[in-house]
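A single protein chain has been removed from this complex, and every other one stays in its place.
Naming follows writing order (A and B), and every chain is counted from residue 1.
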Amino acid sequence: MTTAVADAHDSHDDHGPAKGLGRWLFTTNHKDIGTLYLVFSLIMFFVGGAMALVIRSELMHPGLQFVHPEFFNQMTTMHALVMVFGAVMPAFVGLANWMIPMMIGAPDMALPRMNNWSFWILPVAFGILISTLFMPGGAPASGWTMYPPLVLQTGDAFPFLIFSVHLMGLSSIMGAINIIVTILNMRAPDMWLLKMPMFVWTWLITAYLLIAVMPVLAGAVTMLLTDQFFGTSFFLAAGGGDPVMFQHIFWFFGHPEVYIMILPAFGVVSEIIPTFSRKPLFGHDSMVYAASCIAFLSFIVWAHHMFTVGMPLSGQLFFMFSTMLIAVPTGVKIFNWVATMWRGAMTFETPMLFSLAFVFLFTIGGFSGLMLAVAPADIQYHDTYFVVAHFHYVLVPGSIFAIMAAAYYWLPKWTGYMYNETAGKLHFWLSTIFVNLTFFPMHFLGLAGMPRRIPDYSTQFADFNTMASVGAIGFGLSQLVFVYVLLTSKKGVTATARVWEAPKGLEWTVPSPAPYHTFDTPPIARVKQEAFE
Amino acid sequence: MSHADDHYYVPHGSHWPIVGSIGLLFLMVGVSTWLNGAEAGFWVMLTGVAVVVFMLIGWFTTVIGESQGGLYNAQVDKSFRMGMFWFIFSEVMFFAAFFGALFYARNMSIPWLGGSSNNFFTNLLLWEGYESTWPTNGPGDVGGEFEVMPPFGLPLINTAILLTSSVTVTIAHHSLLAGKRGILTTFLALTFILGFAFVFLQAAEYVEAYEHMNLKLTTGIYGSTFFMLTGFHGMHVTIGAIMLTIIWLRVVKGHFTPDKHFAFEAVAWYWHFVDVVWIGLYVFVYWI
Partner (left out) sequence: MIRKSFLGLPGLIGAGTAKADWALNMPKGITALSAETYDLHMMVFWWCVAIGIIVFGVMIISLFKHRKSAGVQSATFSHSTTAEVIWTAIPCVILLLMAVPAAETMIKLEDSRDPDVSIVVTAYQWKWHYKYQDEGVDFYSSLALPSVDARRKESGIDPYSVDNYLLDVDRPLVVPKGKKVRLLLTSNDVIHAWWVPELAIKRDAIPGIINEAWFRAEETGTFRGQCAELCGKDHGYMPIVVEVVAPDAYQAWVDTRKDGGAQVAQLEN
């Protein structure tokens, strides 16, 4: 006990980071942990992207060229799990770690040791998941949705899949608890809730969603485990269960999950557009209400993924109506961003470019989402490439672009140097062109009748598939420009504290790079001075 | 002590999380290989459990030390409270998944298998003659004939035990606030004794079910929901009772003051949560 006290004592001295590997293994500093998350996420993006490239290479031409169908399915499954749980979610948690304490004037996250743990569970989870590729029977091949009874045919990988999902859940829940507590308890005095920056708000709501639904996913996969190994009958009709029950539980998690991947993106874009429009965010409060509305609705729409399972008519109609409603609050957000730009004085640095592309392309993805919500039409679209097109539009030029925008926006604050703007713009234009070349043709493929999750297809689908594959390779290579920007990020001109011309928020009142410890005492005066709208 | 009042305590560096992650790695890999049929997996799993327990003890010892050392100001205390609240909320949602499965089975899948709603042909062509009832082990009679667990024997006693323990822990809490140490120690002890008694009786019930009633985890959907819900609940009671014991030991050592006793309250909240879940269980699993 005495050592603990002694330990704690010098923590109040203004010390820098520890030296060596120990810094990263034992750190409780929100900036270090944020960096860990972001680096991990980038690695996973490349791993998941490499898997996508296997998929796209196989689909470049009709006929089987490179992989066997079983392996193809493994790639589809792993690609999605790695991208969703390994790339997008950790990237946003990393941004939250880095920025939220700085944005609300807190000395660190509320529960710093647990913060470390929520990160260090992730490498374990993904180590286990990726190791399944080398197991007898291969990696899981049932799609990321893990529907029984198919998932029960997984080989040795099965329990590893279940437990890695448990670990991802554990990590997300702890991360989310930390973020909620930080936001609710660590704000500088005078930072009223409705004054909080939009990124903080959207994360507050996201964290709530995470705590509400990750345990449900844990429950669902636990039932898979016991059905497989302990003879329970949750998903077995003969025993009184129902395979479709899994789908209900899964999507009760799964639909809020997709908003978990987009709400922080909304937050990022709501920070960036005002900065480069030189105009306050339009309708700050209505943005908050809209995000809350989206979060609420996300709990009652799940079965729009299940219009073909044979639900009773009343269920189909209910889920159709509730799903369509989500277009309203989402529309409010889009309109508010447009109104923010309207009569602003815009400039187009890389973060702004990515944010603008986000607004355009996310809206297109939203439109196809709305089409999917129309139940009779969804019966035609379901499980085709039209759905694949929809969700890649909201996830890649949606979530991923927002992450890129955030990275460019805050990079100077993190490193203390301006990044290479030319390379940034190149990265943007290449990404935008190729992302559309990859995913736009998938709409046509789906409408023309190409099912998803197939390794080979009839010759009439060949041309659009070739386009998509070329686009995917181009998009993948374009991301190497981003790596170049990161590797040279400490070579540019030094950045000022404000970095941009007129950004709002406490994070711009500390020097660049941000010192290892910020806001040891709450910045009362600065909160007043920044006068949040 | 003085600086605790104006500074939010941020620990620097801790090796416990990484120890915990290593423990989890062994634990998960161990269970998985064991389930896949490798004997050695069991021992790997035990190693993992040991490391995790070691981590928990170490981590909490550190935190208790810091707390007793006066490093935590009111704001830190509030963070802990909020953290505990949201953790319990996540537990509620975990149980919600299993309750959801129970409701779905009782109100949807079982009636459908019996031919209701748009499932006339499900019954006619696949499960002819099956009439939906509850409890049931399904149209395939999975697990064979079984007896239903009656609600008014052991389960009722267990309900009484848990409800009483909820009262005793509240009395203990009030005594803590009033500074009456004697009553506090007695009633806290009573609480965890009742907790362990509950676990013991629950175990007896399971033995009864397995040995004499042919009611097992494998008894169709009734057995599945019965054992998964009561089993996870029992696990939580066990953890809660262990935590109560630890809190009791701390009380005996003289920890906690009327205005600083987060750990005590956290455990009390947890205990009430376990209690509320039990009431849900008693009503929906045993009774109606």
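We adopt the following convention: a residue touches a chain if its C-beta (ideal position, glycine included) is under 8 Å from a C-beta of that chain, and two chains touch if they have at least 3 such contacts.
In this text, all values refer to a predicted model and were calculated from it rather than measured experimentally.
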Residue among A:R23, A:K195, A:K425 or A:R453 that touches the chain left out of view: A:R453
Residue, one of A:M135, A:I334, A:L426 or A:L486, that touches the chain absent here: A:I334
Given A:P69, A:G127 or A:P511, the one touching the chain that is not displayed: A:P69
Given A:T28, A:T206 or A:S277, the one touching the chain that is not displayed: A:S277
Interface with the unshown chain - residue positions in subunit B: 112-113, 118-119, 121-122, 125-126
Hidden partner interface residues of subunit A, rising order: 61-65, 67-70, 73, 141-143, 147, 149-150, 153, 236-238, 242-244, 277-286, 308-310, 313, 316-317, 320-321, 324-325, 327-328, 331-332, 334-335, 338-339, 341-348, 356, 359-360, 363-364, 367, 370-371, 374-377, 379-380, 382-384, 444, 447-449, 451-460, 462-463, 466-467, 470, 533
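Here is the rule we use: only the chains that are shown with their structure count from here on.
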Whole-Å gap separating subunit A and subunit B, where each centre is the average of the chain's CA atoms: 31
In the complex, subunit B residues that touch subunit A: 3, 6-18, 20-21, 24-25, 28-29, 31-32, 35-36, 59, 61-62, 64-66, 68-69, 71, 75, 78-80, 82-83, 86-87, 89-91, 93-98, 100-101, 104-105, 108-110, 112-113, 117-118, 126-127, 136-140, 142-143, 216-218, 220-225, 227-228
Complex contact set, residues of subunit A against subunit B: 1-2, 4-5, 7-8, 10-12, 15, 18, 22, 25-29, 106-108, 110-114, 116-117, 120-121, 123-124, 127-128, 156, 159-160, 163-164, 166-167, 173, 176-178, 180-181, 184-186, 211-216, 218-220, 222-223, 226, 229-234, 236-242, 244-245, 248-249, 252, 310, 312-313, 520-521
